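Here it is, the structure in full.
Every protein chain of the complex appears in place save one, which is left out.
A, B and C label the chains in the order they appear, each numbered from 1.
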Amino acid sequence: MPFIPHTETDIQAMLATIGVADIDDLFDEIPENLRAGEMHDIPTMMSEMDISRLMMQRAHLDGLPLNFIGAGAYEHHIPAAVWQLTTRGEFYSAYTPYQAEASQGTLQLIYEFQTMMTDLTAMDASNASLYDGASATAEAVLMAIRVNRKSKSRHILLPKSLNPVYRKTIRAICEPQGIKLSEISFSQQTGKTDFSALAEYSKQDITALVIPQINFFGVIEEFDELTQWAEDNGSIAISVANPLLLSVMKPPGEWGRQGIDIAVGEGQPLGAPLSSGGPYYGYMCCKKKHIRQMPGRIVGRTTDADGKQGFVLTLQAREQHIRRSKATSNICTNQGLVVTASTIHMSLLGEEGLARVASQCYKNTHLLQEKLIACGLTPLQSGDCFHEFILPLDKPANEVIDAMAEEGISAGYNLSEDYPEFDSALLVCVTETKSESDLDWYVATLIRYLSQ
Amino acid sequence: MPFIPHTETDIQAMLATIGVADIDDLFDEIPENLRAGEMHDIPTMMSEMDISRLMMQRAHLDGLPLNFIGAGAYEHHIPAAVWQLTTRGEFYSAYTPYQAEASQGTLQLIYEFQTMMTDLTAMDASNASLYDGASATAEAVLMAIRVNRKSKSRHILLPKSLNPVYRKTIRAICEPQGIKLSEISFSQQTGKTDFSALAEYSKQDITALVIPQINFFGVIEEFDELTQWAEDNGSIAISVANPLLLSVMKPPGEWGRQGIDIAVGEGQPLGAPLSSGGPYYGYMCCKKKHIRQMPGRIVGRTTDADGKQGFVLTLQAREQHIRRSKATSNICTNQGLVVTASTIHMSLLGEEGLARVASQCYKNTHLLQEKLIACGLTPLQSGDCFHEFILPLDKPANEVIDAMAEEGISAGYNLSEDYPEFDSALLVCVTETKSESDLDWYVATLIRYLSQ
Amino acid sequence: MSKPSNSMNDKLIFEHSRQNRRAYSQAPFEEIDLGELPIRFRRKSSLKHLPATSEMQVVRHYTRLSQKNFSIDTEFYPLGSCTMKYNPRACNSLAMLPQMLARHPYAPEQFSQGFLSCMYELQQMLHSVTGMHGVSLTPMAGAQGEFAGVAMIQAYHRANNDTARTEIIVPDAAHGTNPATAIMCGYKVKEIRTNRNGDVDIEALKAAVGPQTAGIMLTNPSTLGVFEKKIKEIADIVHQVGGLLYYDGANLNAILGKVRPGDMGFDVIHLNLHKTFSTPHGGGGPGSGAVGVSKRLLPYMPVPTVIQEEGVYRLETDAQRPNSIGHLSAFAGNAGVLIRAYVYMRMLGREGMVRVSEFAALNANYLMTRLADAGFDLAFPERRASHEFIVTLKRQAKEHNATAMDFAKRLLDFGYHAPTTYFPLLIPECLLIEPTETEAKEDIDGFVEAMIAILKEAETDIDKLKGAPWTQANRRFDEVKAARQLDIKWVE
Partner (left out) sequence: MSKPSNSMNDKLIFEHSRQNRRAYSQAPFEEIDLGELPIRFRRKSSLKHLPATSEMQVVRHYTRLSQKNFSIDTEFYPLGSCTMKYNPRACNSLAMLPQMLARHPYAPEQFSQGFLSCMYELQQMLHSVTGMHGVSLTPMAGAQGEFAGVAMIQAYHRANNDTARTEIIVPDAAHGTNPATAIMCGYKVKEIRTNRNGDVDIEALKAAVGPQTAGIMLTNPSTLGVFEKKIKEIADIVHQVGGLLYYDGANLNAILGKVRPGDMGFDVIHLNLHKTFSTPHGGGGPGSGAVGVSKRLLPYMPVPTVIQEEGVYRLETDAQRPNSIGHLSAFAGNAGVLIRAYVYMRMLGREGMVRVSEFAALNANYLMTRLADAGFDLAFPERRASHEFIVTLKRQAKEHNATAMDFAKRLLDFGYHAPTTYFPLLIPECLLIEPTETEAKEDIDGFVEAMIAILKEAETDIDKLKGAPWTQANRRFDEVKAARQLDIKWVE
């Protein structure tokens, strides 16, 4: 029997000890009429050899296209050491570190992670991860409601330039609690949030403002001004930032006059493979004064009975297993293993390495833009885009995507579905993984199709 | 600098301590006229990202053909756990376990390996591995010379049915010591060693007889009779057996009346991937009385200062680092990591698992033979072949191989090069990795080509 | 004898850091050049606490750190409610095939049929084992699955204009995520008692339900480790007042193939694939809290599920499930975890599935019997264990001052991870013990021997327990200090 070590002798001895005749007797408390039949719909068992072959075939079907899609998930080189270490059994197959003395590996690592994230964001405190960037943003909104006691409106402003699926996630997670969400439009010329649209809400009771950085279009928002707007308005400022780019960009803790209150975002660019969208992790950092309202686990350093330093889960009185209905969130299992990878990834790259990766993304992106312009195309012109940009097209985006796929290229994200205002446009992402000849191939393939 | 941790500050401090001005001063004992210039032929350094991409491209070039080649290296399913455990840093990056107290992991594992190999072969003692099956056979020949003190001839008999490259390896390694090698022919009908050819040597002073099992043609030799011949003739009997098949076949320790003296073979089928021919490992087992003439490392169990059990390298007085020119062999580094994998592989499969794999190979092979016969082809007819057989063709083997390669199939080994007596024939191997539809595809593709 | 401290071992990664050191091969060689990026956007402050280390230092540091963990791969880990069973290594390697890792979540259909077909089949298999009508794989862990479930209950009532339902009923024995989830969905939580046998108090339930009842969150077997026999009656009581039943499927290991939540009358269920379906817990996650629903909740499932149209697999669009509770995360769930679960389920197959619960039950009941025979008190001595059971050390705490925590810490010295302690909250000094089906009899016997030895120590040498653990990298921690003198990041 797969993964079951019992021999017939074991079984008999165990049944005798228990005092039943056969295993099925152990289920005698289940009413007979509820007993399940055979699971005919489930295929018959496979050996590891057979499932391996099947999965190789499935993997082969998907192939390894040259990928120019970002839109919330970014392709970066991950050092080989990262996942070789992460999948060591002791990290891979451990549970949440509830027994601190038997979990110092995981606990120290999380403490190191917290240190790195607070450094990247220039914030006071970090938790040990939430599910992903989108749900972390929703948690940040809920946290803002708890933190901003002065605000009674439960009214949150979301720029329309924030990733659309983040907005949807915030809606799904926050609306059951009666939170009001309003969206702020953006300028179609610059791709940035429209301050005149925001001005409408000035002097209103706005609980929090969410500030994406960079935004869904790859464009850098005027984060200082946005933060100041929140500060001036008595609103909690929530940043949603790509943590990789914070190696070269002003960190949320330094935005505006006093810095962001709650910094969240998608941790994926820091060591998680694209992997069809997960597992990634949401990071969350905050100002010191907000710590007790932060959801998720936190690791603290302390001493043991011998006075020796070590690490434990701390401030657990915020969590569901202690506070139950009064917890800051229902989150329990988080994305620990990805945090493990991410911590190792950040350790390997360091400040310099992350900055080089970010810089190379920036350079490559602008290089592709130049090449496209040289061919007569007109990417959305903003010097303020980072590693993604809007490319308006004169053929339907979905057809372009199909045609490029035939050549083994994932051309970009079809922006038109979420933003009908761009009637046919791709959101194109270029990271450090692309060589100049990749860019040339992209341009040539695209131009060939467009000029058909 | 890749893999070098020194900072400029470190370097200056270290140079100051040493008392030199710069690093190059440390090479001042090298005569100036010998100093090397720049290595212009070596390409410039690559980042891990770039080399990863290059290697993915190279790998892609080779693809994943459906493989029907054996000829000394066999494709088997290797449980995922095997190499995930084997490449753990503590196994992967350790040296030879010279400091026993700091190497109990590796040492205990080798002790377990020795136990398993002696069990498979039914021999008294095993070493910790030699380089591969071919070189281990050569070492066995040299060992036989040392062991068989009565024989003065230094004359060794090698069946022609022994893997041709094994014969070449024996020649390369043994002939410098003036050892005489004679080859015994085989019957073209059965593929087995010809007893009448052997009879020629009866009553002669023959130091040792090598007995392949199964032989290069996939055919089972009459090993009991061959062993008895050696016993009767005062020759050392050396078996060369596929260890996987020993799970179902009579082990060398039980051949003839007293069993084989030295059992060697290729360990690859027990957990090493095909990997272009290596690293594999040669196993070697022997009768107790011959241990002190066995080359290679041996691990023994002993006790420590507290009386606790543990493991050490033992009988080192056979080895080059102690005995120098009087050692049993020059071998030092062996194939430890592959032995690690193999030990884990054998643990996962166990007796039953290995026997099932062997049985499935046998079944599949005979199934393919039947299918070929049904299509009018005539594989060498021997019920005594195991998982490989000779398939005579009426088109040149190399052309058939090329044509099948176009369809993504590695059709088999071109036997005609080593054995002109089979004027056009493939050596075809089928293991448990092939499904019935693979076999059908093979037959259909082959027939399609042959009937063109 | 003296154990000199190796300075290397207990350092933080930051202590290996030196200015300008780096893992050279791990980043582009080209110098940093942000071209025209406006100065106002740029970072000025340096990153002091991102380590500058060599590749080897990182590898060595984290290899050593990993060795300080207990894990399934190294120890018996009978943590109740957590189903710490073997995580097959093939699931890991197959989820990490290059194409699987490289696939972008928005990859065009041409590059998606392999992955999506696995997900589609996984949905189908989960239908089958739960007896539900639809499955969404998107929730990222159990708690998010609960959220999805309760949000669907809410959406259902709202769609029926049934807006007066403001309460969710939760048994007092429930996992903490249950009440926390209900609150996140904007509900009030009404707790109901458990009776002496560990069952829901039917009279209390009857008294609690009413037109204000949106639903009840249950798990069966409950966190007390016993099967709720009157489940049908409970379902009827709740359904009769118009409420819906939510099943917390964290404990499906107990009943896989034996009884299906759908057949018990549940309307919605979440599954912890990181428990029952053996994906690793990774020291805290990631998990997967896939949800299954009855017919009437189908329109509300979180998007996107995987659909098949004319032989092509696709993620459904929002428009295809317009009444969905929406997106719970950016993409479609923890794909890597889902692949691991898929591979595991295919390896078990229909034959293996039912063995899981059979041997989980065999191990739990055997261990329970042996501990009871050894003099330990069971919380529910009259009941069968399901996949787990509870020992209460109330007596030992009273007589010898040997608490559940002391037993837990001392077990570490014997090389066993501790069971879950002090949960469920209503059993004093409890250990919730779940051996899982992948442990061998002799390893369970070893655990029993350790428990007996500790019990003896409790009677004769209580300091051995109180001071434990003695053999780990650290002795027992000062948790109060941790919370009071908050030190949650390293500062040079």
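We adopt the following convention: a contact is a pair of C-beta atoms (placed from the backbone, for glycine too) under 8 Å apart; a residue touches a chain by one contact, two chains touch by 3 or more.
Because the structure is predicted, anything quoted here is derived from the model rather than measured.
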{"item": "Residue touching the undisplayed chain, where the options are B:A122, B:L181, B:A197 or B:I447", "value": "B:A122"}
{"item": "Residue touching the undisplayed chain, where the options are B:F186, B:Y362, B:F422 or B:Y442", "value": "B:Y362"}
{"item": "Missing-partner contacts on chain A, residue numbers", "value": "1-10, 45-49, 56, 79-81, 84, 89-90"}
{"item": "Missing-partner contacts on chain C, residue numbers", "value": "1-4, 6-9, 16, 18, 21, 25, 54-57, 59-60, 63-64, 67, 72-76, 86, 88-90, 97-98, 347, 413-416, 438-440, 442-443, 446, 449-450, 453, 464, 467, 470-471"}
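Simple rule for what comes next: only the chains that are shown with their structure count from here on.
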{"item": "Most distant chain from chain C by Cα centroid", "value": "B"}
{"item": "Interchain centroid distance [CA atoms averaged], chain A/chain C, Å", "value": "20"}
{"item": "Centroid distance [mean C-alpha coordinates] between chain B and chain A, Å", "value": "48"}
{"item": "Interface hub residues of chain A, defined as touching at least two other chains", "value": "47-48, 52, 56, 64, 77, 79, 87-88, 432"}
{"item": "Numbers and ranges of chain C residues touching at least 2 other chains", "value": "20-21, 26-28, 53, 55, 59, 63, 88, 90, 92-94, 98"}
